Each structure stands twice: as C-alpha cells, then as structure tokens.
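For this view, one protein chain was removed and the others were kept in their places.
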Amino acid sequence: MKGFIDKSRFQSMLHDGMTVMIGGFLANGSPERLITAVLETPVKDLTVICNDGGFEDRGAGRLIVAGRVKKLIASHIGTNPTAGRLMQEGKMEIVLVPQGTLAERIRARGAGLGGILTPTGMNTIVAEGKTVLPVNGKDYLLEEPLGADLALIGGAIADRYGNLAYRGTMRNFNPLIAMASSIAVADPVETVAVLDPERIVTPYPLVDYVLKEENGQ
Amino acid sequence: MKGFIDKSRFQSMLHDGMTVMIGGFLANGSPERLITAVLETPVKDLTVICNDGGFEDRGAGRLIVAGRVKKLIASHIGTNPTAGRLMQEGKMEIVLVPQGTLAERIRARGAGLGGILTPTGMNTIVAEGKTVLPVNGKDYLLEEPLGADLALIGGAIADRYGNLAYRGTMRNFNPLIAMASSIAVADPVETVAVLDPERIVTPYPLVDYVLKEENGQ
Amino acid sequence: MMDEKAIIAQRIALELQDGDLVNLGIGIPTIVADYLDPAKHVVFQSENGIIGLGPLAEGPSDLVNAGGVGATIVEGGAFFDSAMSFSIIRGGHVDVTVLGALEVDSEGSLASWIIPGKKVPGMGGAMDLVVGAKKVIVAMTHTNKGIPKILSRCRLPLTAYREVNLIVTEMAVIEVHPDGLHLTEVHPDYTVEQVVQATEAPLHVDRVVPMKGVAC
Partner (left out) sequence: MMDEKAIIAQRIALELQDGDLVNLGIGIPTIVADYLDPAKHVVFQSENGIIGLGPLAEGPSDLVNAGGVGATIVEGGAFFDSAMSFSIIRGGHVDVTVLGALEVDSEGSLASWIIPGKKVPGMGGAMDLVVGAKKVIVAMTHTNKGIPKILSRCRLPLTAYREVNLIVTEMAVIEVHPDGLHLTEVHPDYTVEQVVQATEAPLHVDRVVPMKGVAC
C-alpha cells in the first residue's frame, strides 16, 4: 500500500484509452466515489471490464451513459438500456463473457496463470475462434487471462494498513480485480483501525491506494 | 453437510486403493484424529495427495511410515526420511509437484476446470511429457486437475451447520481439498455455534461430514 | 385459478430435495422458493456470492440477490467472491439450477441469452450454471404467444449444448432423455394432445400423469 489519497491524486492516474476494471455486481459493491471522480475528468475511450453494465445511474453504467467507454467486457448488460443501444449503433464495442469465465480470466491474470480450461461456452458462439483442448476425454475451452491498467475497488472495509475485507455481497469481483491490475485503488464503504487477520480478503501489499473518506479530503 | 459422525462411521468409508487428500503444511493443520482413525483400520495401498510428507510422527507422514501409502503426490518430502527411503527402495511411488501447481491442480478439480496453464516448471523435468502452450508469446505448462475419493480436513473451526473457518496458518490446503473430493470429512480443532458469514471459508454444503469432538463420541 | 408463473414455480418446488444446494435464476425461478415445503431444508446459492440466500429485504441493502434486489442471508449462510461462487457452480457442487429460457430442444440444449440483432442482454452466469449444476430445470411458459419454444433444434445461439434435464411449463412437465423428450405430466387444464400441438419437438407420451402438486 502506497498510501491514502484524495480524489485529485486519483484523477491524475487517468488517461484516455486505458483499461479499467470496476468491481460490483449490478452496482452492489461498486466504487461510486471513484466513478464520480472519473466522470469529473475528460478521460475517454476507456476499455471497461466489469461483471455487468450496471444501471444508467449507478455503477459502471454511469461511465457508459456518459460515452466514456469504447469497449465493455462484461457478462450482462440487460439492466442498462443505453449499453444495448450504443452497441447496436456501433458506438461501443461489447464483448460478452460468461460470468464464471470472466471471474476465472481475471483471477488467472492476478495469479500469474497463462489461462484456464473451462467447459463453459463449449458448443456455443462463445467458443468461436478459441482453442479447444481435450482433457481426460472431455473438451474444454482455453480462456486467456484478463488484466487492466487500473482496478477500481468498491464495497470494502479498509483498515489503516490498506487491508481490505468486504461487506456482504459487495465482495463479488472486487478481490479479483485488485490482483489483476497494475494499479489497484480502493473506495471503501467503511474504515477501521486494524482488520482481523482471519477476515482480510485482500492483504494490503496487493492494494496500491485507498481513497480517503470524504471528511479526510 | 450430511452430519456429525463418530470415528467408526468414518472408518467405514475407507477402502484399499482409494485416493485421499490430506490437509496440512508440515503437519500444521493436519487432521490428526482422522489419520489415527485410518491407522486403526487395515486399509492400505492408498494414494495420498498432500502438500508434503509431514513428519514421521505427525501429519500424513504417519501413514507413510506405517506403509499404507502406495503413491504420494506432494511438493516436498524432506522432513520425512522414511518417505525418501521407501521411494529409493521402490516401495512407494512419489510424484513431486511444485507447491503452487499442486494448489492450482486441486483447485481446478474443485472449480470444474479442465486444467490451468502455469509458467512454473517450464524448462525443468517437471515439464517432461506435458503439453506446452504459448499464450501471448510466453510458454506455459498445461497442468491437469487433481481430485480424490476422500478429503481429510484439519485445522478447522466448525459450526453446527458444518461451515468451516480455519485457524491461523492451518488453512493452507484444507479449503482446496474440501472442494476436490467426492467425500469431504472435517476434523475440527474447535466447534462453535454459528460462524460469522464473512469469516466462513468452506460453506457447509461443500462439507460432507464433521468428526465429532472426543467427548461427543 | 393460479397464474402460469405460480403453476410452474409450485411444480418445480416439488423437485427440490432436503439438503439440496439450489441456484434460482431471475424471473419465474425466483418465486420457486415461495412454494417450498417448509419441512424441507433447501439451501439457496446466489452467484453474486452467497450460500444461504434468504427472503427479500425492504429498503436499501448491502446484500442483494443475483437480480440486484435487496435480500437477506439465513443463519448458517456464508459470503464469498465471484471466483469462489463459480467454482461452486462449475465444480458440480450445486445440486439444482432453475432458470428461464427462450428455447429448449430435443437434445436438452437451450438458448436464453441473445436474440441476434434484436436483444442482447448477455449470458450472465447462465452458461456456467447449466454446465455445472447436477440437475438443470428450465422454467418457462410453454409457448411465446402460441409459438412453440420447445423445439427439435434451438434456432437461437445456444447457452449450452445438451445440459437440460427437466422442462416445466404451465402446461406440462417434460424430461430430457438420450432418446428425446418424454412428456411425463400434463396440467389438468390441458390435454396431452394440446401439449403435443404446442410443442414443436417430438414427445414420447407413453407414461403421462396429471401434473403433481396441482389441486384439482
């Protein structure tokens, strides 16, 4: 952990065309303060990797609606009509990935693996153009790792070291993206002194920055 | 979770030639009561999958010393001289697997993956006979899943549902083997009423049986 | 009279066994929980990271179900991340998954996530669920305003190939076997002939009984 930072320091890390992983599942556990901070800058042409398209007014969906996303890699966009429209109009590229495969691809990058073999998507259009490998008589798809320049982590309870635990279902993709990105920034929902070592999900050496609480800015 | 069982019920699940995964790292977090229960039966020709050979008087090493193990799949046997001797004498087959690869192979089985690609072991004798796949210009070894008939889980704090958390470093391979075996039996070091949902590592639907406390037998 | 959704959900509830770990999809599958015999201990898994999903919660919540709606966790439940959630799903640890579909076919393949050029919601966790769960139950209306959804071969892009075990509609219960679809139960409001008419796929009809659990 390099430190607790304010919004402007975070904004200085942004640049056009970067790849950003955003935590949250239908905006539950999304880093809303960081998303707002991105929207305050003119950054554009982002590749966003996220479980879903969120909603038009919550989660990663806000970046889509604002036209900042050039390419979205997600498992589902049904809750954000603008995402579907932008795709149909050719204004945003969308790559749909099965949710479990998305989780494993992100985990693979964080874990230094060259990929994983999954049965998910076999004999569907998800398999098109991908390597199929038989293992013990069953066919699997080779799915490659997925990483990013920046991870925006939500839903976290942070301690003063920068360790992260998560609250309820807000855990979802957040611990996975923390490990798969060059820079991981957390937007905690709560801060505590020191987390129980048994309760920590993302140890602080895996976190680069934690956004300060509002009153700390 | 099918229930809390006594030692004899556990012993009835054993048969010659079965494959058994045993938790623990140098006997820290090993299921010692279950290992003792195995030794009380005449079961033999076991294939044991474990991080290491343990010690001659602790952990999976006790099964090795008693001559019950036909084949050992582990990352290290240096702390159990009998293991090395039995291997040299041709009395026990040993397959050495890098520790991170062992963890991923077990996880892969539990996660329904057909395998993983790892850089570990490339250009070493570990790579012999294995498929090498290039991904984004780097070569990786394809490592296949590893499963078992039975998982013997140690180091656990169990609740009355059969949920498991782990204590300190006793977590190690225990949560991984719980998911990779047909039958998972836990040998808890402590039992509590109900574990915190945020603290549970192995949810109870993934556990088949929990060995009762001594006084509960 | 019960509406179509209630008939389907009530019938599927009978399929869930004591001790089962079950994942219910969005829509009709979600209400299956409402019809469950309280004597059965069924545990619900939700792919956003819960085992032990409980009833919906009122007001804002840090805990949502897979539809993003505020929910609760029952005693004994646990939270985990998405990689663990899909390890549980893909790894065969979920006993039953119940999900909707646009089309199902004679081979047990289903289509549920894309109508090319028209609607592309995405597959979410469905592809993993149908590949991973031990038993796959499709919950859907028998037709789309009279147009059959149970086909010889799916026309839409597949969600998975040959993974469905059981199809439950407001008209019928249909089992998927290696030799094709077997009509096993028909709702008392319909005849076998009406079900066959509303189904494009050929149906084996040699052992049909009235739909279980329906109060006549």
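Some notes on this structure:
Lettered A, B and C in written order, each chain numbered from 1.
Rule of thumb we're sticking to: contacts are C-beta pairs under 8 Å (C-beta built on N, C-alpha and C of every residue); 3 or more make two chains touch, one makes a residue touch a chain.
Everything numeric here is computed off the predicted structure, so don't read it as measured data.
Displayed chains that the missing chain touches over the full complex: A, B (touch as defined at the top). Summary of contacts with the chain left out: across A:67, A:134 or A:205, the touching residue is A:205.
Across B:21, B:46, B:63 or B:77, the single residue that touches the chain missing here is B:77.
Of the listed positions B:19, B:47 or B:101, the one in contact with the omitted chain in the full complex is B:101.
Taking the complete complex into account, residues 2, 107, 109-113, 159, 161, 163, 179, 194-195, 197-198, 200, 203-206 of chain A touch the chain not shown. In the full complex, chain B contacts the hidden chain through residues 25-28, 51-52, 74-79, 84, 87, 94, 96, 98-104, 106-107, 118-126, 155, 166-176, 189, 201.
Following the convention adopted for this analysis, only the chains that are shown with their structure count from here on.
The minimal number of chain-to-chain contact steps leading from chain A to chain B is 1. Of the two chain pairs examined here, B-C and A-C, the one linked by more C-beta pairs in contact is A-C.
Most remote from chain C, judged by the distance between CA-atom centroids, is B.
The distance from the centre of chain A to the centre of chain B, each centre being the mean of the chain's C-alpha atoms, comes to 33 Å.
Per-chain Cα centroids separate chain B from chain C by 35 Å.
Centroids built from CA atoms put chain C at 29 Å from chain A. Those residues of chain B in touch with two or more other chains are numbered 111-113, 198. Contact with two or more other chains is made by residues 73, 79-80, 83, 86, 89-90, 131-132 of chain C.
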